[in-house]
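For this view, one protein chain was removed and the others were kept in their places.
Presenting subunit A:
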Amino acid sequence: MPIKWVLHWQPNVGTSVNSQILNEVSQCVESINGVKEGRWKATLTFYKPMLRDQSLAAEFPRDFLGILIPEQPNKYYFVIRAQRIVLESDSSIQTIMEKLQSYKMRVALNFEGFQYQLGDFQLRVGKVVPTHSENLRGIVMEVEYLPVSSIEKSRQIMEEFLDIWQASLSKRSLPGHFMHVEPNFTEYGLPDHYSSQHTAVQYANVMAQLIASVQSVQSMRN
């Protein structure tokens, strides 16, 4: 499948995300002739262990994520970032997890927004919101380069595209910028050829970045 980079909005120090930034970003995509194609939505669910003795919580993963990716509606992905594990499974694994009664859903977030076509690139801009809420927690952007599946072979063209994109967006003087933090896919046992497992790992990484930036804002306030 085509290579994809998932980026997150990094607000400037002392600022936070708001829906106006999201509107400006969407307008910017259209201003460089991005053609709106439709909506997209991914869902990330944090699971927590059901423990008989809460004092032993440290023995269990705190970042166990279940991910539903729009390109693969019949699949479900698990990621434990701290241990660099990604698993692809049929969506029926969710029923198995319910039956095991050992982990339960803690919180679920959606990445949702619009998809645009721009030549050989496909762009997605989306907000990060808890399910059943409109409380904006972050902004994500996906850049997919349709002709190539190799991460290494596409690196240069992706960087060039992002330079052009950042230059266009900088004209709007928004209080922040998009950041691409590429996970080390090799640590997860993933090859150079791009797959939905790479997307799951990137989503988990973006989620961790968003949590870290919220925590740093909170610690500054305190």
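Convention: contacts are C-beta pairs under 8 Å (C-beta built on N, C-alpha and C of every residue); 3 or more make two chains touch, one makes a residue touch a chain; residues count from 1.
Rule of thumb we're sticking to: contacts and distances are computed from a predicted model.
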Given the choices "Mediator of RNA polymerase II transcription subunit 18", "Proteasome subunit beta", "pyridoxal 5'-phosphate synthase (glutamine hydrolyzing)" or "Signal peptidase complex subunit 1", state the protein name listed in UniProt for the chain not shown. "Mediator of RNA polymerase II transcription subunit 18"
Among A:M1, A:I32, A:I85 or A:V129, single out the residue that touches the unshown chain. A:I85
Pick out which of A:S102, A:S133 or A:S168 touches the chain that's been left out of the picture. A:S102
Per the whole complex, from A:E59, A:E134 or A:E152 the residue touching the absent chain is A:E59
It is residues of subunit A that touch the chain not shown, namely 49-53, 56, 59-61, 64, 78, 80, 83, 85-93, 95-96, 99-103, 189, 197
